[in-house]
Structures are given as C-alpha cells and as structure tokens.
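This report concerns only the one structure given below.
Every protein chain but one is kept in place in this view of the complex.
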Amino acid sequence: MKEIEVVQIKEVTLKDPIMIEGLPGVGHVGKLVADHLVEELKAEKIMEIYSSHFPPQVLVMSDGSVRLVKNEVYAYKSKKQDLLIIVGDHQSATNTGYYLIADLFVDIAEKYKVNRIYTLGGYGVGHIVDKQVVLGAVNNSKLVGEIKKYGVEFKENEPGGGIIGASGLVLGLAKRRGIDAVCLMGITSGYLVDPRSAQAVLKLLTKILDMDVDTKALEERAKEIENLVAKLKDAERTEIPKEMRKDEDLRYIG
Amino acid sequence: MKEIEVVQIKEVTLKDPIMIEGLPGVGHVGKLVADHLVEELKAEKIMEIYSSHFPPQVLVMSDGSVRLVKNEVYAYKSKKQDLLIIVGDHQSATNTGYYLIADLFVDIAEKYKVNRIYTLGGYGVGHIVDKQVVLGAVNNSKLVGEIKKYGVEFKENEPGGGIIGASGLVLGLAKRRGIDAVCLMGITSGYLVDPRSAQAVLKLLTKILDMDVDTKALEERAKEIENLVAKLKDAERTEIPKEMRKDEDLRYIG
Amino acid sequence: MKEIEVVQIKEVTLKDPIMIEGLPGVGHVGKLVADHLVEELKAEKIMEIYSSHFPPQVLVMSDGSVRLVKNEVYAYKSKKQDLLIIVGDHQSATNTGYYLIADLFVDIAEKYKVNRIYTLGGYGVGHIVDKQVVLGAVNNSKLVGEIKKYGVEFKENEPGGGIIGASGLVLGLAKRRGIDAVCLMGITSGYLVDPRSAQAVLKLLTKILDMDVDTKALEERAKEIENLVAKLKDAERTEIPKEMRKDEDLRYIG
Partner (left out) sequence: MKEIEVVQIKEVTLKDPIMIEGLPGVGHVGKLVADHLVEELKAEKIMEIYSSHFPPQVLVMSDGSVRLVKNEVYAYKSKKQDLLIIVGDHQSATNTGYYLIADLFVDIAEKYKVNRIYTLGGYGVGHIVDKQVVLGAVNNSKLVGEIKKYGVEFKENEPGGGIIGASGLVLGLAKRRGIDAVCLMGITSGYLVDPRSAQAVLKLLTKILDMDVDTKALEERAKEIENLVAKLKDAERTEIPKEMRKDEDLRYIG
C-alpha cells in the first residue's frame, strides 16, 4: 500500500475538458452536486484513487459488500462540453495527505489538458440560510468578472478563514501550473447536509457550463434527507448519522 | 526499528488455509474469539509483527517481564481445515499504520494461498444487548447468500459509519487481490469487553468452518470478566481498567 | 508536492545582511512587526516557501483570488544595513514541519552569510498588559549584555515553558551553525492580536539596528484592529475572527 494508489479503469480521449471536483465538506454541498452530475450525465468512471491518508475504514454498500474509502474520476463526453468529475467518500485524514491528493487532482487536470477547474463546496455561516447564495473564489483575478456575471458573489476577504481542504488547495496548486480554477461555495448553515444549497450551486454551475442537467433527482434526494432528518428529530436518539455529519471543523471547508 | 518488522518464528506448509483475524476493538469481541481459538486449538505461533505504528509501550506479563506491543500469526493444521489466526495486543496508533498493517495481513494471506479470510469484530449499538446477533459484511457480494444461511444477518448499509480498523481494511484490501473475505461483527453495547458477544461470533464461525471448538474456556473468561466488572462497580474507584477499555472510538471498529 | 518547496523569485547580493523573522504566534506580535518592516521599507520578495506541513488551506485575497499558505523571504538593501525578512501566513501544522522549516530559515541565513538573526514574537502572560515590556533570549550568552543595553529585559528562566515554534527553533538551530541569534518577545495578554506590543518590539528592533522606520502605519493598523475588536464586542456574535485568533496554544510561541 503506497501513500497514494491510482487505478486507471479506462483510457479516454477528451476534448478541452473542464474538471469539476466535489468531495465531502461543509453541508456536503460539493459532494451532492458532483455525485448528482455523475449520475445524471451517466458519466463513466475512469480512475480510482486509494490512499493511506484516507480514514482507515471501509464503507458498507447496500448489498452487504464493502469497499475501501476512495476518490474517483469520471469522464463525460458530449458535443458541447467534455467533463472530468472528481467525487469521493472522504477527504484526507492527515495534513500531508490533503496536499498530496489535491496535487494529484492537478496532475490529472494537466494530463487531460484541462484548462478550467471548478471546485465545489459549502460555506458554513452558523445560522439557518433563507436565501441561497453562492460565493466564489478564483485562482486568477481575471476570472472574477466572468464568474460574477452568472450571479456568483465575491465578498472581500471571504471566507475570512480561507478555504480549507481540497477545494481550496486545488485552486492554489493549479495556479502554480497555470490552470485557471474557480471555487463555488454554497452558503449553508454548516450543521447538516444541505441539498438546497447544492441545488443553488448546481444551477449556477450548469449556467456557467451552458449545460442542461435535470435537478429532479437532487430535489428528491433533498426531500429524502429532509424527511430522514425530520424522522431523526422525532426519534429518541436524535444523533445525526455519521455519514451526514461533517468530518472535522468543516465550517470553512469547500 | 523499521515501520513494520516481521519475525518469522517458524516455516509451515498449510493446505488451503483459512485466515481468521481478531484484534482489539469494540467490546474486544474479535480479540476474544481469536485468542480463544489459538488457545483451544493449541495453534502454533509462526510470526510476530512489530511496528513503530503501534502504541509506544510494553506490556507487563504475569512473571514480571515485559514485551513490546505486537501482532502475531498462529497456524493450525488438521485433517479438516488448516487455519492462520491473527491476534494481537493493539491495532495501529496512526492513520497510515492501519493501512500498512492490514495490507501486511493480506500479504500473508497471499503467501499462504489463503482463499477465504474471516475478520472478527464487535458492532457497538450504544445500549445493552438482549439478543446476541452477528452482523456480516463481505468483500464479494456473491458470499452474502452462503453466509446468511448460517444465521449471520446482513442489514442494508449497516454499520452506517462503515467498519473502522483492521477488520474492515482487510476486507477492502483483500478484494483488490481477489481474496474473498467476510467480516463477522457481534452486536455489543460498545461500553465493555463482551465475551457473550464473542461466544455468539465463535458459535457462528465454528458452524461456518464445520469445526468443533470447546467454548468452556471462553464461558469461564466471560464469567471472570463479569465478576471483575461487578467488583469494580462495587469498589470506590469504578474506573474501568485500561486493558478492558476500548482504545479510541471503537463503536464501529471490527 | 514535496514536503518543502522553495521558489527563488529573485537573486540578490546582500552585504552582511541581518535576518529578521516574524511569523504568526502569540498576539501575532512577530508577524505584525515583520509585515510592517516589509511594507515600510518596501523590501523586495526574493523567495516563496510552500510546504505540505502548512495547514491545508488557501487564503482569499481582497480581489477574490486565492493563494496557498506560504512563508516568504524579503530582501532590503540600504547603505546602512541590508536585511532579509521572513514573513508568512502560518507556522507548520505538524511537529516535524516546525523543525524542517526553521532549519530552512537557517539554511537561507547561511546562504546569504547572515551573521545575526532576530526572531520576533509575543510572550503571553494571561492578563492585560499595562506597561510594554520586551523580553529577550539569545543563542549565545555573550549577546545578553549588548541586547540588555537597548532596554530588552532578560528574566531568569523565562519564558518558563521555553519558546515554542519557529522563533525559538531558529535560535537553537542557528547555534549549531555558529550564527548568533536573538529572540525579542513583546509581553502581551495572549488573547488578541496586539499591535501595541508589536510597536514596542519594533521600537527596540529599530534602535538595535540603528534604522529609522515610520511606525505610523503600524499605529493605524493598531487602531483599525482595536476598532474592529470594539465593534465585534458590540455585535451579538462576539466571536473573534479566525485570522485574529492564535492558531494553537500560542501563549509561549514566538
């Protein structure tokens, strides 16, 4: 077991692909959007990433079988826009691992000649959010004007504590290789999985990419989770299930 | 001192051995069963595993001498079924160590041409357990039917938080090498060492392996521990002795 | 991404430079002074230092763009005294990283033939400070007399818990290479960013270096922060913004 092991499932040729990254984080906003895209677009898995920096556990699937924690890369080909979508179960469990894995994502972007990366996350504000807002950050200030036009908000020095985790690091590390990258953060309470915030991010992302993506499945998932939360609140043991909780202090994580 | 040091105590030739792994974890269920098997079957120690990822301590034995924390591999030969049994004092104390040591177990399985691994653990439910239930997980969904027949229960997406530690990782890592593996988890409160849960797991395991193993010693150990706990509860300082406590958050650990 | 990556921005030739180090720590005293010097002297950036030991995050700048956490080296050339100034966003997030990065600073000192290093920090006393005092420590006892003359105080065995972080380690590591180094610690409560304490340190440092540095900007920054703190105290959510908080237990950090 090496620190990082990449399994290439399939070789694909992509035309000017855009990379989208959405991993677990605040409100699982990034993960919800990226998982939805993979499902909705029927994107094809091309890579699996394993690492001894991931939490030392396996996940149990609905058929009773287990699998190692991993990150995955999916490819989507279409006449309009080719995509590389990075999804996963967890982010790194160690400090160094965060850097190594984010840098691997940029390696992959370079390999496929990606010239724009969108990383997706949530921005926890610590209170219930009434109006869905998507906050932006870029790794090249020239992008601000373009992204603002779609309704993404840029607030001076926000998030104040920076962007923790892969969504931020990918921007920083891609900058060093000359790849433009944008982080879209859905405002969320930070306390719960937030598919409403994910819908807001998805809506903006598809507008930016000029793609049509059905949001019904995400809407349903939102309702499922909302029902589940409601049920849990009723139940005696109101503890939030582990998979719905944020892993660490995810308040500022993308 | 390398990260991992393997001392081969004895070379053995085994015929189609099955590997059994039981290390400290929730309720020490896995450890109790594996230790019992080694003792009852008079299995022979063939390997010792030392690692700088284990907790930095030595254990004091009854004769006043100490030894490093270690994991051990025992071999058992019989007409019916040869076994490799992995036991130990502790699991890894570091994130990376968990992966390295579990991967070593799979190396050993490969070396001895093991074609089935059983990892044993406890599944903490947070309340006193009335009825002994053994939950299963596999690394190949084809195994579910076979294992269910013995009375092992499979619940969709349970344990919800995944299986943390060696028992889970061995399944995940063995899958990549094409070795079938099953995790048997005794339901337990998660608060105390649970030899009752261990008995339930042992009963199922011996049924699966079609082996006769006397459970009297385990029954006695159960009573000893129950008496000890009762005495401790009476004593002013009711703190649970360190060796009986779970090491970390072992609620979901196998 | 290596453990440490140094980007040489510009090659400079310096004459007998003095190195000044000021990173985030107790009361951000060291950082405030070093940042002020860079700005006031219009020092020129010559190196950027990246590391997987830094916290895994990016910082958001006022133009909406982000950058990786880094440390930087600035050069200042003048007829009187050449300087190398080390500033940065964060100190290491890992134990080993602290040593590696401090040792790199001493490598840089050696490369530029620095024969005196001043490291700057705060010394948290746990209560409001009325009188600004600067505490000193050296890596060569012969320096005590010289430094005392400028009004720096030396108290036997203080700080009692030692000096944690880069400011201390640089002294210790420079000693092994025969480079004299002095740590100047402004007494501060340890609860808040303390530009008053920074002013006291700056005043002493410029006296020692026999340099004129306008402190107006620092005074303004002090007032800004004091206003911000006052406003925050008024606001319902009086939590101190992350960037103003001390990273860990910074009570004794330089």
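Per-chain residue numbering starts at 1, and chain names A, B and C are given in the order in which the chains are listed.
Keep in mind that, in the parts below, contacts are C-beta pairs under 8 Å (C-beta built on N, C-alpha and C of every residue); 3 or more make two chains touch, one makes a residue touch a chain.
The structure presented is a predicted model; accordingly, all values stated were derived computationally and were not measured.
Enquirer: Given that one chain is not shown, what are the shown chains it touches?
Expert: Result: the unshown chain touches B, C.
Enquirer: In the full complex, which of C:Glu5, C:Glu44 or C:Glu158 touches the chain missing from this view?
Expert: Touches the omitted chain: C:Glu158.
Enquirer: So one chain is hidden, and I want to know which residue out of C:Ser92, C:Gln199 or C:Thr215 touches that hidden chain in the complete assembly.
Expert: C:Ser92
Enquirer: Could you please point out the chain B residues that touch the chain left off the display?
Expert: Spelled out for chain B, the touching residues are 1, 3, 52-53, 55-69, 93-94, 237, 241-243.
Enquirer: By the contact criterion defined above, which parts of chain C meet the unshown chain? Give residue numbers in ascending order.
Expert: These residues of chain C touch the chain that is not shown: 92, 95-96, 98-100, 102-103, 136-141, 144, 154, 156-165, 168-169, 171-173, 175-176, 183, 252.
Convention: only the chains that are shown with their structure count from here on.
Enquirer: Can you work out the whole-Å distance between the CA centroids of chain A and chain C?
Expert: 36
Enquirer: Which integer distance in Å separates the CA centroid of chain B from that of chain C?
Expert: Computed from C-alpha means, the inter-chain centre distance equals 51 Å.
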